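I am attaching a structure below and will ask some questions about it afterwards.
All protein chains but one are shown in place.
Labels run A and B following the written order; every chain starts at residue 1.
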Amino acid sequence: MTALLEVRDIVKHYDGIAAVSGATLDVEKGSITGLIGPNGAGKTTLFNIVSGFQRPEQGLVSFGGARIDHQSADRVARAGLVRTFQETKALTKMTVLDNMMLAAPHPGERLTSLVLRPRRVRQREREVEAKAREMLGVVQLEDHADQYAGTLSGGQRKLLEFGRALMVEPKMVLLDEPMAGVNPTLGLELLDLVRKLRDSRGTTFLLIEHNLEVVMGVCELIHVMNEGAVIASGPPAAVRSNPQVIDAYLGTRGASVAPISGEAAP
Amino acid sequence: MTAPVLSVRGLRAGYGEQDILHEVSLDVPAGAFVSVIGPNGAGKSTLLKAIYGLVAPRSGSIVFRAESGEHQIAGWKPYRLTRLGLNYVPQLANVFPNLTVLENLELGARVVGASSKRRVADMIELFPLLGERPRGRAGALSSGQRQMLALARALVTDPRVILLDEPSTGLAPTVVDELFERLAEINRAGTAILLVEQNARRSLAMSDYGYVLDMGRNRYEGQGKALVDDPKIVDLYLGGSGRLAAARADETAPEK
Partner (left out) sequence: MSLDFWSLVGAVSGIYAIFALGLQLQFGYTGLPNFGHVASMAVGAYTMAILVVREEVPLWGASLIAIAAGVAFGALLSLPTLRLRAEYFAIATIAISEIVRYVALNEQSLTGGPIGTSNLLGPTQVAEYNGEWASFQASVQAWLNDVVGQQVGSDFTMLVIVWVVVLVCLLVLTPMTHSPWGRVLRAIREDEEATAALGKRVGWYKLQSLAIGSGFGAIAGLLYAFEFQFFSPDDFDPLITFYAWLIVLIAGAARMWAVPIGALIFGLIFSGTRFFDFKPFTYLDAAQLSYVRLMIIGAFLIALMAWRPQGLLGNRDAMVLE
């Protein structure tokens, strides 16, 4: 059986440097999978390519059996693959409730429906509002529903963006550093949510995260990227003790440089 | 033992509402090679920026012992620090792409009002790569050459200390070798170096002393060689050190 998301041999350059050079990985349906690696490994670039914000030069991405590698971001989202962003993109000039309601598919977003089917639109608006409030309860922002999103703290905005992504009722969510800039308690609550949602709705999650302790705790499978390629894939314990992974994070000594004290390098 | 050329005590700094650094301290002895390492988000870049005046420190002290005497430099503007003998090489955007190699170097010297010709010539000697096309546009250089130029530009003022922010980022391994050799030479010539690096092992292997930051705090420190193989550091980078539970306990949560 094929995986829900298949990434094969993706290549992407910036200014002559290969940001991603032959990345390959799978994400199984209903899993919580991690994507880790040192800075500059190409993780966010890969996310951008998978979610349609950038085009790969080579390679393919397939989602649910269909190729999505050259589709635009909005098309990929409509296919059921949504993402969050490293710097949160909460819509600060709109209310928290509006942020949530925006995400749900809605005939009222088409002018033709507004004119020809006003009753259906009103009905759907009520449904969406109820769902939005429910989701706000899940992410513990229900008391802030009518506030402008700009008044929320960084961690609250992360929760909002997360809840908003789920309003789309996606098959899979790419989470880009969900814990960054968030205090640990809130971060762990977010991860509890991820688990709950996967258990109740079968939503698949792929997360980039630098806080490896967290990743090890919540992900069943972890892919490790370094210098643009996936160098290891496996369960947390295996990845953590993999010498290639350790080298990727801590670097290698380098044979040619003598230490200051004048001793010969090993 | 003489007093350190740079002393940081209890430094607190951040962006917006959040603090990134929570009371970080370190010392850079005169002529020493000191590394700062730590997992992502530890605040290493912020530390250098706070020392160099690009991020305003919120509390704590930074003492710099220049030729002219001891100065409390917390919150000083960058150009004052360069004039005093403390210079900084940022990770990105560290040369003027539309100026030539020579012009970049001359500009560096001019900041301190020094006579540029001799110092520029010294730099070209120290960095032969730059001497190949001195009148070429800096923007046309390869990334490795650009890092060399950025380093040379910081050195042209003959500083006592230079701060380097992840200079090996995006460079091919052989270029990284060359870069670190230059750093070693510079250090042997007497300039103290405070190096923030992703490549923890390599920088520690070259350092007299190393500081390990985690989530904005001092976590470990010690002689460079001793830290290189310390398993606690592997744990810190790859999870399993229980630091998250510790941080959460700091917060209040009474759960597991």
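As a working rule, a contact is a pair of C-beta atoms (placed from the backbone, for glycine too) under 8 Å apart; a residue touches a chain by one contact, two chains touch by 3 or more.
In this text, all values refer to a predicted model and were calculated from it rather than measured experimentally.
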Which displayed chains the hidden chain touches across the whole complex: A
Contact residue for the chain not shown (choose from A:L25, A:I68 or A:M101): A:M101
Contacts of chain A with the absent chain, listed as residue ranges: 51, 53, 72-75, 77-78, 82-83, 85, 89, 91-94, 98, 101-103, 105-106, 108-111, 114, 121, 125, 148, 150-151, 164-165, 168
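Keep in mind that, in the parts below, only the chains that are shown with their structure count from here on.
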Chain B partner contacts - residues on chain A that touch it in the complex: 17, 38-40, 153-154, 180-181, 183-185, 188, 210-216, 240, 245-246, 249-254, 256-261, 265
Residues of chain B defined as touching chain A within the complex: 16-18, 33, 39-41, 143, 166, 169-170, 173, 176-177, 180-181, 184, 187-188, 197-203, 205-208, 224-225, 228, 233-234, 237-244, 247-248, 251-253
